[in-house]
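Take a look at the following structure, please.
All protein chains but one are shown in place.
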Amino acid sequence: MIKKNLQPLALHVPEPKQRPGDAPDFSDVVVPPAGKLARPDSATPAADLKEYPYALIRVLDDNAHAVGPWDPRLAPDTMRKLLKDMMLTRAFDDRMFRAQRQGKTSFYMKSLGEEATSCAPALALADDDMVFPSYRQQGILISRGWPIPDMMNQIFSNKADRLKGRQLPIMYSARAASFFSISGNLATQMPQAVGWAMASAAKGDTRIAAAWCGEGSTAEGDFHSACMFATVYRAPVILNIINNQWAISSFAGFAGGEETTFAARALGYGVAGLRVDGNDPLAVYAATAWAAERARTNHGPTIIEHFTYRSEGHSTSDDPGAYRAAQAGSAWPLGDPVERLKVHLIGLGEWNEARHSALADELMETVKAAQKQAEANGILGHGLHQPLETMFEDIFEDEPWHLREQAAQLLEEDAVRRVEGQH
Amino acid sequence: MIKKNLQPLALHVPEPKQRPGDAPDFSDVVVPPAGKLARPDSATPAADLKEYPYALIRVLDDNAHAVGPWDPRLAPDTMRKLLKDMMLTRAFDDRMFRAQRQGKTSFYMKSLGEEATSCAPALALADDDMVFPSYRQQGILISRGWPIPDMMNQIFSNKADRLKGRQLPIMYSARAASFFSISGNLATQMPQAVGWAMASAAKGDTRIAAAWCGEGSTAEGDFHSACMFATVYRAPVILNIINNQWAISSFAGFAGGEETTFAARALGYGVAGLRVDGNDPLAVYAATAWAAERARTNHGPTIIEHFTYRSEGHSTSDDPGAYRAAQAGSAWPLGDPVERLKVHLIGLGEWNEARHSALADELMETVKAAQKQAEANGILGHGLHQPLETMFEDIFEDEPWHLREQAAQLLEEDAVRRVEGQH
Amino acid sequence: MPRMNMIEAINSALNVALAQSPDVTILGEDVGYFGGVFRATAGLQKRHGKTRVFDTPITECGIIGVAVGMAAYGLRPVPEIQFADYIYPALDQLVSEAARLRYRSAGEFPMPITVRSPFGGGIFGGQTHSQSPEGVFTHVAGLKTVIPSNPYDAKGLLLAAIADNDPVIFFEPKRIYNGPFDGHYDTPTVPWAKVDDATAEVPEGHYTVPLGKARVVREGGDVTLLAYGTMVHVAGTAVAESGVDGEIIDLRTLIPLDIETIKASVKKTGRCVIVHEATRTGGFGAELSALVQERCFYHLEAPVQRVTGFDTPYPHSLEWAYFPGPVRIKRALDAVMKD
Partner (left out) sequence: MPRMNMIEAINSALNVALAQSPDVTILGEDVGYFGGVFRATAGLQKRHGKTRVFDTPITECGIIGVAVGMAAYGLRPVPEIQFADYIYPALDQLVSEAARLRYRSAGEFPMPITVRSPFGGGIFGGQTHSQSPEGVFTHVAGLKTVIPSNPYDAKGLLLAAIADNDPVIFFEPKRIYNGPFDGHYDTPTVPWAKVDDATAEVPEGHYTVPLGKARVVREGGDVTLLAYGTMVHVAGTAVAESGVDGEIIDLRTLIPLDIETIKASVKKTGRCVIVHEATRTGGFGAELSALVQERCFYHLEAPVQRVTGFDTPYPHSLEWAYFPGPVRIKRALDAVMKD
């Protein structure tokens, strides 16, 4: 079997540079200077954009000055809105994480450090552009002004939950905010977004679609299907890859990250690919605005890799200390998006520390008040759920006989349970 | 819904340049001169090979002279073997297509014009390298010297069919030839080949794997999965894409071919990608040899696009005249692989027209004789099939009770049928 | 009344649906210019335009994923899966997405998608052009499954499926596209045009056959035969040849099932034989058998029998040994009548 005159083959299994016990070390992360990268016209053919997947769009430099052609030159009010959205997202995450720890719900997922990758695109898109998020894009809903108590009702699966307690916490759906129902199955939303965009194009509509998934999720066949349809029909869609370096315990090397960038996937399909500093809110805004303009003018899809870092655990079920260096989040060389935008605004004279901490306090109060309001509708597992028969609704438009029978059976059982005090 | 100040979106649906009634026109096909492309060391990092997916490896020039650094400088005997393999494949296809038309079997698929993409890789690989073919790689089995009557027994599903009549014609399996069982489901073999290669590497073996699929099939999620695993573990595997421009009635534009090459998929995964003139047997040999050396020396996978043309219908069930220009095959600017190698050998003084037609006659006789031999074992639907109880074998290693019961039932039914003369 | 074969009837249904609603959109491998490998979509692209009837990349996952997105936009996509054997790569998008989106969004995102796919064997198609995977879908909450057995129903049920606001898996029994099949492999197929039956007469315009309603094909007092698709015809042969007075019910829709018609018949006959081509274990026949004995136990004179394909991959050369033909059905009829 093994030929002696040939050297034996060997299987390469990726390994991250640090593991628990090691100090975090990001010295191999190449951080090009802000402002140096040219900004091509958004109608440029993909064939002339081949370097972009390997570059990194950065607007805020080390001093948080906005520099270079990708600076979106946002009005201070817009930037303050972006800052506030990110801060509110963070405050929300903080409270809901705690609520899970307090046993008020079953599950939560934070987006700490990645807020820019949701809040900035939301701002750069039109409010009625359709978004197909993954589970870490709560920032979009917040940016679009969705009521915080409504989000919390969903998290508590309580009697006011519009989704009737059917979905795991954070799996929002908000059609009125052009926000698609979140799936627990990774990457399924990617071809769906392309399909929505194709429908919009077929109808001569003006709305585009955008989708998000993690770098780990790009390995799924659905991601590939999305890219195939996007390129073939030049769909008006933005496919965002949030490369936060980790997929639960697996570093990006298990998603192909050792060999090239995630934006480079675009080259395989002949579509535009951008790579952006995901912790630079202005750069993320600019990249999204470019891609949105490209899509809206019938120049087709863009794949954007957001280079960022998952600063905390994957979810409330996860302990990152078991598989990666401690404190890796704070060592991340691209910094913190809230901090960077804050310093930028202060530098412009449009913000100051006092206003910042006042805003932080105010947002925490907002969130606390919302939580109080939501908890009044019940928390998970404490009885204030939806009526039992709602379990059989919305499976089909009309309830067929077998579901009607089962609903009746459940109500009978419930009566028994009540009599017997049993479960 | 539609904003008046924005231009409406439009859906792009690809359309080939010619349809039935049009004259074939390949003037847009870029054919770079043979011999001009540099041949990098096979250990070159993928990052330094970014131009290769857009180039075209060609060895035989317009006069069928072998030129340039990719010339594999094969011995005349080797080239004569390659020529013979391609000619035998063609003769085989010809007879089996006719056999289907004569009602001797249910189905057949030719590889006319694409013979080089099977026969040349088979020669460039070691005989015990494992191949995971699609349904159009009969040339590999023929190159590896597999008995023609055995292939025909499979096609006739007769009593000598090693696969016991279970598979559609041409879905061969030949473990002894390191030839994997062909699937009717597109692209499933691609991750399988990667898995085999990973196993070989994990075991410190020296054998590599190679897989083939059509350009249309690259849209499947399986293809993407294969590329993901190949890049992550640097698997010793060659992933061949046979870009014959058509997937049944759909031109390559529906597989992303309007926007870039198929070899460019490699860039998305950071692996080596080559694009080769698939009708140039020496170029195909050279590209495979390069990739095989790369894999065998632990430098990882290669994706090879074979640029060729499906000269005839998709299968015996297909009529290409219904969707593409007539005679497109003969207008294909890269010529015919058999003809090109023949002229090359004649130019070297190693072949001549008389020997060529003598060989063609001899091969046709070989095939006819084999067919006679195979038909003696039965043709489809004429009774000489495998015993009925074989239907229940090989589902599991041991036959569980429910299959034993069903086998008994079938034999009882069969007895009834024989008595009643019924079916 | 025009006579159509099943392909023509399906083509007509799609044509009517496309003309009626600007939201109906057809996509799939080879369905556009060429009109489908079985010609079910022939002429539709030319008539309704490339953005409403188009070819796709070969990714069933993508075809259904994109259809889900189109439905979220508000279209009524009618994707084709070229053969039912190729539906598995799309399973996650069907089971985890299309089937559950109305539910998980509490009605925000209904999924009016009709997935057409030729299924079943009897055409020497081997393992990957012959399967009957309906049992995978009937187990999934949120999917409807519809299988016609003749041209009239094919058109009427397809129009009803497209008008339905839930995802429907519409399996087309390809063995009877051109004409009914008596189950004897060597009987030449009689084209639908020559079949003297109202089911071969198909109105040109719009009509529907409601989902969830079975059809009593033949009334009888001895035994109830439950079948769908091709097997309705094969069951007919078996009844005719056996002399048993079988009541044949063509289920037409598996989910939601017409339980009332089934119950009424079995309570009348006291015997039941279920016929399908799919593999036996865990097939839809198991569900039918369970339902019948749960609801008609005290009327049953004999065990409910299942007549099915064997638990093997679909074989090529032994296709007719696999196929649940008249002999297999007659043996079951004999068995239930003996008891």
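Note that the chains take the letters A, B and C in the order they are written out, and that residue 1 is the start of every chain.
By our rule, a residue touches a chain if its C-beta (ideal position, glycine included) is under 8 Å from a C-beta of that chain, and two chains touch if they have at least 3 such contacts.
Everything numeric in this text was worked out from a predicted model, so none of it was measured.
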Report summary line: The omitted chain touches A, B, C
Query raised in the report: Given the contact definition stated above, which residue among B:89, B:118 or B:192 touches the chain not shown here?
Result: B:192
Query - Residue of A:255, A:287 or A:334 in touch with the missing chain, whole complex considered - result: A:255
Query - Omitted-chain contact residue, chosen from B:95, B:224 or B:356 - result: B:224
Query raised in the report: Out of C:27, C:75 or C:136, which is the one that touches the chain we can't see?
Result: C:136
Query raised in the report: Just one of A:186, A:211 or A:226 touches the chain that is missing; which is it?
Result: A:186
Report task. For subunit C, enumerate the residues touching the unshown chain of the complex. Result -> 61, 85, 88-89, 91-92, 95-96, 99-100, 103-104, 127-128, 135-136, 138-142, 255, 278-279, 281-287, 289-290, 293-294, 297, 300, 302-306, 311-313
Report task. Determine and list the subunit B residues touching the chain excluded from the picture. Result -> 130, 132, 162-164, 166-167, 171, 173-175, 180-181, 183-185, 188, 190-203, 209, 221-222, 224-226, 228-229, 232, 394-397, 400-402
Requested in this report: May I ask you to list the residues on subunit A that touch the chain which is not drawn?
Outcome: 11, 13-15, 19, 106-107, 157-158, 161, 165-169, 171, 183-186, 216-217, 219-222, 247-250, 254-256, 317, 322-323, 380-381, 385-386, 388, 390-392, 395, 402-403, 406, 409-410, 412-414, 416-417, 420, 422-423
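Note that only the chains that are shown with their structure count from here on.
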Requested in this report: Using mean C-alpha positions as chain centres, tell me how far subunit B is from subunit C in Å, no decimals.
Outcome: 35
Report summary line: Whole-Å distance, C-alpha centre of subunit A to that of subunit C, is 41
Query - For subunit B, residues that touch 2 or more chains besides their own - result: 11, 13-14, 219-222, 254-256
Report task. Mark out which residues of subunit C touch at least two other chains, giving numbers and ranges. Result -> 51, 56-57, 59, 61-62, 89
